[in-house]
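Have a look at the structure below, then the notes.
For this depiction, one protein chain was excluded, whereas all remaining protein chains were kept in their positions.
On to chain A.
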């Protein structure tokens, strides 16, 4: 039994590093930006190995409708190399921190021609097997409202109002019933004979409220009358 367990654990330990050799790269899925603004495209990776000194990042760009992509950024041997001939010359800046596995770039002064797909590829030797990750850039004249924000807001407000109305209704009913009950109790406490007239007036008010309070007041009234009869 123990030997089987030991064998299984050795095999698992042997298998798992093989699968975890692949590097996993994370970028966003889609980025929205306004014309003329700057945007930061983030890229980071996960690797089972320590970050080596030979870590490399490269960004490539494929415009919407174009067939092939061009490389616009490369970081290797400790220095970044930005685009100095292509569509992003003088507009691209490296703002990442390779020591912290961050290979983000900053695009300045966006234009409609920058719509397209940016692909980040990172390598952490000896961990070099992995799939590049792409982020789609959309440049707008004005940023559209996210899908569902207004929908959720309207639904939330209306349902919230409904709940509020129900709570206020029950609160009012509770308060009114309690106040009337307190008033009737204080009146029953005094044994004055002249109070009977006002007691008569109390009962119809109670019938609007809780039926249980009505029964309580009616039984009180009966007790009062029976006491008077005994006198």
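We adopt the following convention: a residue touches a chain if its C-beta (ideal position, glycine included) is under 8 Å from a C-beta of that chain, and two chains touch if they have at least 3 such contacts; residues count from 1.
As a working rule, contacts and distances are computed from a predicted model.
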Chain not displayed: protein name in its UniProt record ("Peripheral myelin protein 22", "TATA box-binding protein-associated factor RNA polymerase I subunit B", "Collectrin-like domain-containing protein" or "Small ribosomal subunit protein mS29"): "Peripheral myelin protein 22"
Residue, one of A:11, A:128, A:159 or A:172, that touches the chain absent here: A:159
Selected residue (touches chain absent from view) among A:3, A:146 or A:186: A:146
Interface residues of chain A (partner: the chain not displayed): 144-155, 158-159
